[in-house]
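The complex appears here without one of its protein chains, the remainder shown in place.
Right, chain A next:
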Amino acid sequence: MAITLTINGKSETVDAAPGTPLLWVLRDHLQMTGTKFGCGVAQCGACTVHVDGEPTRACVTPHDTLEGAQITTIEGVSGDAADAIRNAWVANDVPQCGYCQSGQIMAATALLRDNPSPDDAAIDEAMSGNLCRCATYMSIRRAIKEAAAAL
């Protein structure tokens, strides 16, 4: 049952039950806890990772469907868009508790990669799948625009 996944460019062999969502493989088997559990039903976005560059909800994605895919998590996401997002997040102190912010950053990074100067509607579209109970939405919107300007 052991499966080899490519996570942040590294090969990782995991032995989890078939169908186990990627989220729990990351968190419980690989101790990569940056990717968060929020709902388990793809409604909150806290578990967002990139699979072949696409934002993906790790809580509903069976890990054994991902052999050969490039999986990127908050611990490994890099590049100009990721740097710009992280810098803007820090400059604006976007996070409050920070729990949802791994997912927010993964969603925002993917947005900027696809669309380097998103307008409000594009931000709404890309970010409305990510809940934040601290309600950092205004800061996120501001930081995405700053990150876009810095790119």
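Basically, contacts are C-beta pairs under 8 Å (C-beta built on N, C-alpha and C of every residue); 3 or more make two chains touch, one makes a residue touch a chain; residues count from 1.
Following the convention adopted for this analysis, contacts and distances are computed from a predicted model.
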Chain not present in the shown complex, as UniProt names it (candidates "Twin-arginine translocation pathway signal", "Cytochrome c", "L-serine dehydratase" or "Na+/H+ antiporter subunit D"): "Twin-arginine translocation pathway signal"
Residues from chain A at the interface with the omitted partner, ascending: 16-17, 20-21, 24-25, 27-29, 31-41, 43-44, 46, 73-75, 86, 89-90, 93-102, 105, 120, 123-125, 127-141
